[in-house]
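First the structure, in the form of structure tokens, and then the observations on it.
Only one protein chain is missing from this complex, and each of the others stays in its spot.
Per-chain residue numbering starts at 1, and chain names A, B, C, D and E are given in the order in which the chains are listed.
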Amino acid sequence: MIIGILKETQKGEKRVSISPGIAKKLTDKGFEVVVEKDAGAYSAYKNSDYIDAAARVEKRELVFKDSQMLIKINPFNEEDLKLVNKEHVLISHLYHKSRPELIKKIAAKGASAFSMDAVPRISRAQDMDVLSSQSNLAGYKSVILGAYEMKKIFPLMMTAAGTIKPARVLIFGVGVAGLQAIATARRLGAMVKATDIRPETKEQVESLGAKFIVVEGANGESEDGYAKEASEDYIRRQKEAVNKSLYKADLVITTAGIPGKKSPLLITKEQVLNMKNGAVIIDLAAAQGGNCEISQLNKTVTLNGVKVIGTSIAPESVSTNASELYAKNMYNFIKHLTKDTNLKWDIEEQITDETLIVHNGTIRK
Amino acid sequence: MIIGILKETQKGEKRVSISPGIAKKLTDKGFEVVVEKDAGAYSAYKNSDYIDAAARVEKRELVFKDSQMLIKINPFNEEDLKLVNKEHVLISHLYHKSRPELIKKIAAKGASAFSMDAVPRISRAQDMDVLSSQSNLAGYKSVILGAYEMKKIFPLMMTAAGTIKPARVLIFGVGVAGLQAIATARRLGAMVKATDIRPETKEQVESLGAKFIVVEGANGESEDGYAKEASEDYIRRQKEAVNKSLYKADLVITTAGIPGKKSPLLITKEQVLNMKNGAVIIDLAAAQGGNCEISQLNKTVTLNGVKVIGTSIAPESVSTNASELYAKNMYNFIKHLTKDTNLKWDIEEQITDETLIVHNGTIRK
Amino acid sequence: MNISLSIIYLIATVSFIVGLKKLGNPTTAKNGNLIAAAGMGLAIAGTIFIHDFEVPPLIYILIGLAILTGSIIGGLMAFKVKMTKMPELVSLFNGFGGSSAALIGLVEFSRDAGDKMQATTIVSGIIIGAITFSGSMIAWGKLNGSLKSVVNIPYHNIVNNLFLIGVIAFAVFMVSTGVNDQVLVGALLASGLIYGILFVLPIGGADMPVVISLLNSLTGIAAAITGVLYSNMVMLIGGILVGSAGIILTIAMCKGMNRTLGAVIFGSFGGTDSASDEDRRLGSIKKTNPSDSAIMMNYASNVIIVPGYGLAVAQAQHVIHELEELLTKKGVDVKYAIHPVAGRMPGHMNVLLAESNVDYSLLVEMEDINSQFKNTDVVLVVGANDVVNPAAHNDPSSPIYGMPILDVENAKHIIVNKRTMNAGYAGIENELFYNDKTVMLFGDAKAALTSLVSELKNM
Amino acid sequence: MNISLSIIYLIATVSFIVGLKKLGNPTTAKNGNLIAAAGMGLAIAGTIFIHDFEVPPLIYILIGLAILTGSIIGGLMAFKVKMTKMPELVSLFNGFGGSSAALIGLVEFSRDAGDKMQATTIVSGIIIGAITFSGSMIAWGKLNGSLKSVVNIPYHNIVNNLFLIGVIAFAVFMVSTGVNDQVLVGALLASGLIYGILFVLPIGGADMPVVISLLNSLTGIAAAITGVLYSNMVMLIGGILVGSAGIILTIAMCKGMNRTLGAVIFGSFGGTDSASDEDRRLGSIKKTNPSDSAIMMNYASNVIIVPGYGLAVAQAQHVIHELEELLTKKGVDVKYAIHPVAGRMPGHMNVLLAESNVDYSLLVEMEDINSQFKNTDVVLVVGANDVVNPAAHNDPSSPIYGMPILDVENAKHIIVNKRTMNAGYAGIENELFYNDKTVMLFGDAKAALTSLVSELKNM
Amino acid sequence: MNGLLEFISNNLEMIYILILSVFVGVEVIKNIPAVLHTPLMSGANALSGVVVVGAILVMLNSDPEDYFSLTLGFIAVVLGILNVVGGFAVTGRMLQMFKKKN
Partner (left out) sequence: MNGLLEFISNNLEMIYILILSVFVGVEVIKNIPAVLHTPLMSGANALSGVVVVGAILVMLNSDPEDYFSLTLGFIAVVLGILNVVGGFAVTGRMLQMFKKKN
């Protein structure tokens, strides 16, 4: 089977879905791999690296034309779809719950499409779970970004020129990203607090040496390890619980999300107005609508001395690692779907079932 | 005595020499304090904060006119000097060893001038030692900057999507900045190596859990805790010792300096060409000529995938803390120079002696 | 008594004390055993050859014969037995010792018992000997399974204690009346034997070690009594030593399985057999304690530590590092096996161990270390569960089926530290804990490891 | 002997053993002392009142008188003495004990010594008694300074040992010939006294404790011998206990100041007096060891830890945190005093302690904590030097004059841990180390603190 | 009662020896690591085999005709020796695990 690796077109995106290393593994397994020219440029991969991996490097059109399986990270867009035909099997994020129109278009082409953001949260799927691998990096980078933007330093320092108080960091949403953010902030010596709707995260937060802000009557747990939407009342009680910490915080990182839904609004404009001059908010959920009322995706808004940075693309800024991990996930996914270089289409099997959104033009989810 | 606080004019500078907190302490001690309008803006200090501290806020000309002692951080420049008269006592960095012409100009005005970068490195002077307090922050921020610019993450991570190797960080020059850089990088989980011309720094590096790269026959120590210029031969042996690590490094931070001299050239263009694609060099010595051949002050040069960032003003990026500490240093210095709000001019005393560069128009150093 | 014999006995006695002393410390224990044995040999030889009256050769021959047979059988039993079967063997031997004492009593009784004093010693010798004998036999039967676990005698406590009182009364009567009638003696003997049985029968297999140790100290006392009878120092002191040491040991053991000796003696051993509490769906688990684990590691040549979420919960990263350093100093080769999804976030274990400055080179990825487990003496699993759950290989129905895991079950010994038998994230049973090679070290990781470390330090 | 007396003695003996045992553990020591004392009282009372022969009242009166005087004087001396002067008092008492033994010997000798056996006991009693007496007196003199330190007798070793041999020979002669002449006894006594003097005189003041402990065990032996003489169990066993315990103790002490007992006995005490090695420019320092430091802290109600560059060099951040946690668990209130320039970079101590997760709230700035030192029981200075150097206050010529420091010298006790007496960054002497309240715990911080922690755990 | 007293005063030394031995036994054993419990028990058990001395005495003192004593004595010796030899041997084997690694 011929696998085509497309260059990411979304602005700001620096990753590539398959690294030279993984390309090599695929060709070794007998796949043919065609890589769009300069696909890896921003991840410090040269075209030559891919050629060394026994892959071909072609221009865009050829990639579409030659390959049966097309892989990219961000959802296929209008441009891409123009070149898609019913032979194609597309793999990328699709966010099918929130973007039905895209799914329809793909179906119209009669192609098949797997969505990486639909990989189930079961233990054996963890090594294909791009959400985990990427939001993990996002968690790390968001703290670095915060530390870079802040006018203060993180650690406590008692020096001859006086004592610097440690920075106070507040994390909303303790998923993969949230946990890694906590760990990173703690390493840098900040005083970290965090809150989440899923009660079991308390122990997880404490297992990283940070404090958990309990919201009375939190009960958002849902079997598959995701949260469900929070009630009005919960949001209110949450505010009461966190405001004291929020108004003292130097850095706030929000990662709260409900899969397939608009992310919950956790910090209102009015709350921002009460925050410290010089504080920074990093809204990792911006792409899904954001956890902060005034945050805008890929923009920095400043309101009475508080910088609000809306970003979802933190991982790209560590594109090398991000691409490596993503590629490894993809490799495991492809390995899972195929048997000696051919797709198994084993639709009974859970992972295939949940990720296969469009099958030969019919929408399954 | 009336003390005038000037707004920094140098581009990129965000600090202010006296914080509202310290202004308060001064007025409490009976000094009159006049602050130039918006002096603290970039450090998140409002004019009102100063007024609350019982200081006056005036525009530039008036500050010069009213006050006897004039304080800023960066050296007084042409513009400033226009307004200086022989009554004035100037306090700022002067770098008198490297900038004699400036000193001459000041002398010509018949004024007096103290240089903060001339504070002797004796234990009891540590609380006036702005070099320490600022380069300390510079050390911290340089690592954050590096982490922000890098395409990799710092810590080792063994995840379901594969293992990320820890970043390799190499530090040249283990002074105050260097040590803090080591500490910060180590906290983030990097593998840190460092080298310095002063042999006693080996123990200091190891006391932070990092590895020291020994250069055979290093003997640069000089009594006052500074290094002296390195011999041709030393530089050669140093390259031999570090190159292996340098070519593997993901982040390089150079802080090597010899007080009053051009900073030593430690990384040649040719060495850069041998470095890893995606590596980052941060040259904290850029202002004194830089430790890297191709670095330029306040510019980012990229050479075959290696980003070389020349900066000396890292501390400004944490302007709030930086200003606090600087102000505290200034306060201790002023307290040391004065007796009930009048200058003592106790020229015998070591600190006064070494910092007083121009006295009533006569150049002392 | 002959002077040189006295001196020999003196030496023997000292060797007993020293031997016992050395037995109390792992490093000297083996010597201790030898020394004690040597002393014993000396005492026996001396007894045989040094005495100031004539002995017909026949008797010498008989004695020689007896000793020969005894030695051979004993030796064979000792060297044939499987490691696991040793405790029951000890119990068997102990029974022999007791019976020997009883027999002596019988003989001496037949030769009219002189004053009351003597009579007392003889009679008590017989009874105690009998009790230890029958008791030990039952214990032995229970341990080798030929006697199936708990036999429940209604009100056995009351019954037993009443019976004991009866026996004692009987003995007192005999001594005081000074009757000298073989039948009565037989009765006495019998009652002793019966009591021994009654005493041990109701006790669960798990408590047998304690019982044996108790009976053992009884044998000691029997020996001491015989010593008094012959005013023979080596027997007296040797016996007392065993008696007192045995008691202390018993107490220690009770502590080990948190019981009080009082509870033990006054029959509240009860049917409940601590091991049998554990649910048996997957067989039974073996508990262990810090000091045993410490010894296992101390004498291992390589150890692999498997950290899991529990290590983070307990914030035990510093202690585990201390443990690793300590073992390394003792010449043990230590590594950490890091499972890609151990903990609750990617790289959780890395963050944790970096915090306590564990050297990166000691952290080994799953792929690289799985092959090494089979040559590993001891694996210490700390607060990990799913990532070492064989169900991932064996049980297609399991939610973690197909997830790669750390194959710790290939190691020679496995120590698992967690607080309870509760499941981990995936919420499923873990058959590893029921593996024959696995011992469970229950308790919060920080606490458990801390005591483990201090145990190791005292070695 | 009267039976009830025997029983009393029996009880007394047991009480001695138990008492001694309890004396070996900080928590039970006080009871131990009481128990032993009680036993002693019992024995004495028993001796006086229980005996099966007539005693004229006069003698009772005398005995009563003697006991009264003795008790009063002894009691007064004991309660008046200053803590620091206690060792010398012990030595004094010990001397009395010895002399008492010698006197008894003399008396018994005057009443013709029965068989050789008796003679031997008597004679040795006299000699040993005499030696302990004179020896203890010298020791006492040295300790209270009335005898100025080392007196150097040329070849004192040879001289001493020859003399000792002489004395023994003399004794043997007397016993064997069985001569019974007051003059000779006098000579014997004298020679004993002289030897005692010769033995102790050449020994430096610092080693006196060892000597005292040794003499003490000698007294014990003397007592035991007297016990044999009267075949009196309580004396015999009591004496032996003291004798053996004393020897062990002596060895332990020698270990403490790393000497071998051999070296001690065979006169290689030598003139060098370990304390006098330390340079005296600022007076002398006091060394300590982990277990003593541990006890100090264990019984303190608050402790302040002062970390310095050395803590970083030793990478002992994790151990110090463990120590702090341990003390806190024991109810001690622990804080860290952070000097602004401790270490080699601003915030060095913060980085270090953050690494081992020390709670920020425990780190107190210099300004805030300086006032608290005076109410602090123990300050533990770990690898800090300049930042606690009083010269910054007192010595205008010092390079650090004017630098604010942590005023640890206001605390009640100060423990300083560093490897040597070397200077710190500023390269200057630190008089704090010579302060009366300061004890030095030498060694690498990590090693020293680790053993300190394990000592604490065993309390 | 005074029978007992009398007994005591006759065997005073014995009693001292008894008490002292108890102390020694206790002191020597207390606070040993749990792993040594079993070997120690086994060792002590072997020691308790010291009764064999008594058994031997029985045989020595019984005249060749007295078959009763002889047979019982014989058995006693056999069993006793079994206890001793077997006991020490087993203990020895248990202690194998403590041989230090090369």
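General remarks:
Everything that follows uses one rule, which is that contacts are C-beta pairs under 8 Å (C-beta built on N, C-alpha and C of every residue); 3 or more make two chains touch, one makes a residue touch a chain.
Every value quoted in this text rests on a predicted model; they were computed, and no experiment measured them.
Interchain touches from the omitted chain, evaluated on the whole complex, reach C, D, E. Annotation: of D:249, D:285, D:392 or D:426, D:249 touches the absent chain (contact as defined above).
The chain not displayed touches chain D at residues 16-17, 19-21, 23-27, 29-30, 32-34, 36-37, 40, 43-44, 47-48, 51, 55-56, 58-59, 62-63, 65-67, 69-71, 73-75, 77-79, 81, 83, 86-87, 89-90, 93-94, 96-97, 99-101, 103-104, 106-108, 110-111, 116-117, 209, 212-213, 216-217, 219-220, 222-223, 226-246, 248-249, 252-253, 256, 289, 291-292, 294-295, 299-301, 331, 455.
Touching the omitted chain from chain E are residues 13-14, 16-17, 20-21, 23-24, 27-28. Interface residues of chain C facing the missing partner chain: 1, 3, 6-7, 10, 13-14, 17, 21, 233, 237.
We take it that only the chains that are shown with their structure count from here on.
Common partners of chain A and chain E, by the touch rule above, are C, D.
By the document's definition of touch, common neighbours of chain B and chain E comprise C, D. Relative to the C-alpha centre of chain B, the farthest chain centre belongs to E.
The greatest number of inter-chain C-beta pairs in contact is found between C-E.
Separation between the centroids of chain C and chain E, computed from CA atoms only, is 19 Å.
In chain A, the residues that touch at least two other chains are 126-127, 132-133, 136, 155, 157, 159-161, 164, 187, 189, 209. Counting partner chains per residue, chain E has residues 23 touching two or more of them.
Across the assembly, chains come into contact as A-B, A-C, A-D, B-C, B-D, C-D, C-E, D-E.
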